[in-house]
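See structure below.
Only a single protein chain was left out; the remaining protein chains are all shown in position.
In this document, chain identifiers A, B, C and D correspond to the written order of the chains, with residue numbering beginning at 1 in each.
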Amino acid sequence: MNDTVLQYLLVAVVLLPLLGAGGALLPAPPGLKGKNPDQAVLRHGVTITGAVLALTIALAAGFDHGHPAKMQASTDISWIPALGIRIHLGIDGISLPLLVLTALLTFLCALYSYFKMPEGPSPKAFVALLLLLESGTLATFAVLDLMLFFLAFEMVLIPMYFLIARWGGAGRERSALRFILYTLLGSVIMLLGLLLIGLKAGTFDMVALATDSSHAGRHLSHTTQLIAALAIGLGLAIKAPMWPLHSWLPDAHTSAPTVGSVLLAGVLLKMGTYGFVRIVLPITPGAAHTYAPYLAAFAVIGIIYGSLACLALARGGSGGDLKRLIAYSSVGHMGFVLLGIASLTPTGVNGALFANIAHGLITGLLFFLVGALKDRYGTSDLDTLAGHTGAALYGKAPRLGGLLAFAAVASLGLPGLAGFWGEMLAMFGAFKPAAGLHRGAYLTFTAIAAFGTLLTAAYLLVVVRRVNMGERETADAPQPVLADIQTYEFAAWTPLVALTVLAGLWPAVLLGLTDPAVRTLLGGN
Amino acid sequence: MNDVLDVILRLLAVLVAFLVLPLAVGQTEHKVMAHMQGRLGPMYAGGFHGWAQLVADGVKFAQKEDIVPADADRKVFQIAPAVALLPYLLVLIVIPVGPHGFVGQAIDAGLFFVLAVLGVGVLGSLMAGWASANKYSLLGGLRTGAQLMAYELPMVLAAASVAMAAGTLSLPGIVQAYQWWWTPWQIVGAFIFFTAGLAELQRPPFDMPVADSEIIFGAYTEYTGLRFAFFLLAEYAGIVVLCALTTVLFLGGWHGPWSDSIGWLWTLLKTAVLAFVVIWLRVTYPRLREDQLQKFAWTVLIPLSLLQIALTGVVKVVIQ
Amino acid sequence: MSTLAASGSVIQSVDWIAIAPPTITAVVALVVLVADLFLSDRRKPLLGRLTIGGLLLAGLSLLPLTDGDHTTFCLTTSPRDCSYVADHFTLVIQLLVIGGALLTALLSMHTMDELPAGEYWFLLLSAVAGAALLPASRDLATLVVALEVATLPTFALVGIRRGDRLSSEAALKFFLSSVAATAVTLLGVSFVYAATGTLHLTAIAHALPGVDPQLTTLAKAGAALTLVGFAFKLAAAPFHFWVPDTYVGAPLPIAAYLSVVGKAVGFSGLILVTVVAFKPYDAIWGPAAAALAALTMTVGNVAALRERPDAPHSAVRLLAWSSIGQAGYLLVPIAASAYSTTDHIGTTVAYALMYAAVNLGAFAVAALVSRTYKANRLTDYRGLYTTRPLAALSLAFFLLCLAGLPPGIIGLFAKVAVFSSAVDAGLGWLAVLMAVNVVIALVYYLRWTALLFVRPEGESAPATRTPAPLTAAIAVAAALAVALSGAPQLVLRFAAASLL
Amino acid sequence: MDYFHGYSVVGLVAVVGVLFVAVAFGAGRLLRPVVPTPEKLLTYECGVDPVGEGWAHTQIRYYVYSFLYVVFAVDSIFLFPWATVFAAKGYGGATLVEMFVFLGFLAVGLLYAWKKGVLEWT
């Protein structure tokens, strides 16, 4: 495929959901009314997200895999000449996988909701918000202008806020407000950093900035870089989230509807780490070098903290919520991603990007599963679920239990599944960090992170034991009959499972894409 | 040295005119009114037709006890008569009597000055009305104020018409530029100016501020003795000033048959005739009601004066 | 007016096309006043339509002026010094003023059963005429007269609800403080005149460097004092105290008008005086303007943050404080103009255009809400989305624009433009302070926005029918805001080039 | 110099006038009797004891007139500078028309007051 077609494909990928969101608010056309308006609009959501997924797959197919470091499908139109802001879109090996992941997860969510609409007001707004969210996320990964990046970054917040606040569970309004205030504060600080870069360098174009700065940082002084990178990093770190800025995440996840959780964990968190790779590393390399050890330190603290929190939640009698637990596990996993980035080596960054994708797949699956459990039991509280002995899912709904075990094992990083490669590469990178970084410190970080993997394994196994095993029937507490996995659930989950296995067995398919791009970004070392 | 003497002489002349002419008008009023009403008027004081009547009045006023009501605003109450009187003295000095500098003191913007200073006089009445702490006085004072406001405007506009015709604001300059046909040209303006002036002086038929049947004696109710006399003096000085101004602005001042050297006589004569008209009007017309007075000013005089200005402007541009 | 002043023997020819916008407005004002006398009560609504028609006509009269600079009322002795200049700056501000007035007129159509229509429209049009004259005036006399013509009718408009305690109190406060500020400005003008011997802005700029050393202090004092009146109109701190009370007491459309057109009057006068006339003294007014900007935005935003949502009139009061905060942003590029060789006033203008559309929209929704809830508390907006989804969405969009958050893209980029003007001029500290203020402002704008979508507690008042003009006002403002968000270049292009 | 001379003479006249009044009052003080009694100092209300305060609040009707006056009188100050020059060379008709426009404003103001019933009392 030639580049013009790719170019239109990319624009269509970003715009289609946006148009679809507008379309969702309109009454359905005569032929597509369906049984009732609710069903029609949900079907509209599935159609649009499916089309977007198809487009992204076409995009991936048309992508020149020989030169993943090169910006492809780029569109560059002047938008606000007064401020030098351009509509610049393009993808390379780093953004393409994220684009596909986003399209996939959103499609699956739309599909899932078609059968299992979360409780709340009309599905019309739900679908529109979902599509808006998709558009924002896709745009975040596709734009190459700092201001547009910020716009896309922000555009995601509002639909997510409403998804949590209107279709969420208990305490949703508080959590949603907390979510939006935290991330907004972060993004405003990030905006200041972006502005600083743009004003000092005279352009907002990421490609130009990345190229310029790799030529010995022609434009940006070290001080500017330090300030800008701090501001941008702060905004991204809140989003990622990095310990100690993570506190909005567990609440948001706990209150969010299943679909919201999936997208939040699977896609939104990636925007933060993507920003680190796309902006901080190439545009402010000097500052990245200065801050890398601190970032690494926070990352490993996050790993340990997340795991310990999960352990505490998994313990019997602690009143831990499964969704909350997975949310904390995300903090740990994202810690690995950040550690990989902080190593500043191609290995580490590749690992980080890989872990990104893997986490998106696995945690998305986990949230789906927990959502299914919650639907069946009416609660996701671990103690209530497990009772004294355990929920005995294996016995009552063997396939559901099996899948849960699979996801947990994948999450703890079993070799052969997706979770393994990312974390391993990240630790490899940290083990041998880029020149100029303190080796000793990084060795310590690596050691702690490795300890973190053990803790991760521990809490996930505890969870599996408490949920899956146990006596089937107890005399004093007759348990409800559980439906096993439904067809639509299969449809929604199978792709995730398949991809987890695929990425675990054949990591090169991903690493081949990211590695050249990463090397280019890191300035060819 | 000569200059100083010159100034002093002029001052003295003005002062004398200020003290004598109003008395003359007053005495004339006594007699004219009496004869018009078929009676004699003052006959005893001074012997010949009671010529010293006003002097006798003056002596009486000077001897009377000066009472300031206990509730009154003392300071303001006492100053008010002076405020009412002095502006007329100031105006008198700039009115040209004859050609070639026969004037107390010529001032560039004489017309402006005259109109401005005349407006101050009413403050005296307002102060008196307010300071008396008397309901009737207050009403009278307010009426005076309202009347001034209603009639100042047509007066100013009529004066503006003359200034347009002459192309100057200097009073001698206006007289200098006078042609005989100005009188028919500006006749409406003259009527307005004179009428408005009467109203400002609170002369009948515009004397509601002192309407005895409604509000005793308006702003002057509480006054006695010398201070009361000052108010009276102000009224008659006002008549002199008004008539002199009308003469100067509309009737050509010193212009008349024969030599310029008797110009001052023409001015005095015209003024005297106008003063007679003022007295005549008092005898002839009944008092207007307060609202009629206001309505007359706003709906008749002001539109008329605007028309007069338009007429003046058009004629002036056409004859060029 | 300089026909009087010009001692030349020839009558100046007047460029009627150049002076058309303010002139048409004034003539229509007069027509409305006279028409009011001869219309029966039943047909009074005609006056509103007449006003809107007149404003549209005035707006159209801007079109022939776009080709370039028109000047008129110039000195015969030095044709460089003109009293009326219709350049791009003038045009943009006139567009802002007339457009703002149009929206205000739409806003006020439905309130006419309670207010005296003839007087209301006449006063509004007179004020607009003054406001439209102001950006074009290039001598201090015309400037002062225009300022007063723009201001005096608004006193009456603020107090036009005759029986209302709040309305008259607001009018008195507004009046007394404004009049005192005007007097101070005039004193400054007299000083400047004494030092330079001229009132024409360009001539002043020309004469200032050569002022007699004995008189420089006088000239500087004059320059400083002259700014006071305009700073007052702009509601820059410390001349801002009248704003909240006045906005609350005034009829809502008038508060909207003051917040937009009143501010336009203030900053355009400020620009003319500083950037044109006192350019040689930029070392003096530059820091002053920067300090004023810093103080204004901080005071406005902090006070808005402290506004209690359940206090009576808290919505209007919040808008009032926020408008003070926004005035601070408007001042930033003016201050920046003192520090750099190019002027940044285009940025102020661009920001003001954005602010005008959005703020009027916010006031329009507030007017809608106040039909149901007289007290107009912030808490009355709880769950607006369930009763009036479109109004709530529009208000949310307006507030996001004011806050400068996507999807209010135009708000964001206008702020970016202001921000970059400060950075360009080397006013880094001001830029940082502005950033902090933007963050503070986010909190209260978002709190309000969030409130719109919260589920209402208990019974909400039933939605009454919305008057068509009000709907139109909201729709126009929303359409403008959306259009600008899609193509911010429409206004931001002013920021790129010099307008004067 | 003439300018100041003229007004200094006017000032002198004012001083003379004040002196005259002062002397007259001074003389009057010497000539007249002073025998105040409470009855004499009472406010005069047609012979009966006064009711209420003298500074009573009265009808505000006159206020509108003063309003009208201020507006018109101030407008008319523009008339005088114009009046002296409009017929000079080079002005002529256009200047006249300008002033008619100005007078038109005054007329509209008057018309407004009239139609609004300001001039009617009942």
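The definition used in the following text is that contacts are C-beta pairs under 8 Å (C-beta built on N, C-alpha and C of every residue); 3 or more make two chains touch, one makes a residue touch a chain.
Following the convention adopted for this analysis, contacts and distances are computed from a predicted model.
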{"item": "Name under which UniProt lists the unshown chain, selected from \"NADH-quinone oxidoreductase subunit K\", \"Molybdopterin synthase catalytic subunit\", \"Cytochrome c oxidase subunit 2\" or \"ABC transporter ATP-binding protein\"", "value": "\"NADH-quinone oxidoreductase subunit K\""}
{"item": "Neighbouring displayed chains - absent chain, whole complex", "value": "C, D"}
{"item": "Identified contact with the non-displayed chain, of C:L37, C:L63 or C:A194", "value": "C:A194"}
{"item": "Full-complex contact with the absent chain, from C:Y84, C:W121, C:F175 or C:F398", "value": "C:F175"}
{"item": "Given C:L47, C:L186, C:L201 or C:I410, the one touching the chain that is not displayed", "value": "C:L186"}
{"item": "Residue numbers in chain C that touch the chain omitted from display", "value": "1-2, 4-7, 75, 114, 139-141, 144-145, 148, 152, 155-156, 159, 161-166, 168-173, 175-176, 179-180, 182-184, 186-187, 189-191, 193-194, 197-199, 244-245, 248-249, 311-312, 317, 374-375"}
{"item": "Positions on chain D contacted by the hidden chain, ascending", "value": "4, 60, 63, 67, 70-71, 73-75, 77-78, 81"}
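We adopt the following convention: only the chains that are shown with their structure count from here on.
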{"item": "Both-way neighbours, i.e. chains that touch chain D and touch chain B", "value": "none"}
{"item": "Distance between the centres, which are taken as Cα means, of chain C and chain A, whole angstrom", "value": "45"}
{"item": "Centroid spacing, where centroids are CA-atom means, of chain B and chain C in whole angstrom", "value": "52"}
{"item": "Residues of chain D whose C-beta touches two or more other chains", "value": "88, 92"}
{"item": "Overall pattern in which the protein chains touch one another (line/ring/star/complete/other)", "value": "line"}
{"item": "In the complex, chain A residues that touch chain C", "value": "79-83, 85, 147, 150-151, 154-155, 158, 162, 165-166, 173, 177, 180-181, 184-185, 188-189, 192, 195-196, 198-199"}
{"item": "For the chain D and chain B complex, residues of the former touching the latter", "value": "3, 6-7, 9-10, 12-14, 16-18, 20-21, 24-25, 27-29, 31-36, 38, 40-46, 50, 52-56, 58, 62, 65-66, 68-69, 72-73, 76, 79-80, 83-88, 92-93, 96, 99-100, 103, 106-107, 110, 113-114, 119-121"}
{"item": "Sites on chain C touched by chain A in the complex", "value": "350, 405-407, 409, 412-413, 416-417, 419-420, 423-424, 435, 438-439, 442-443, 446, 450, 453-454, 488-489, 492-496"}
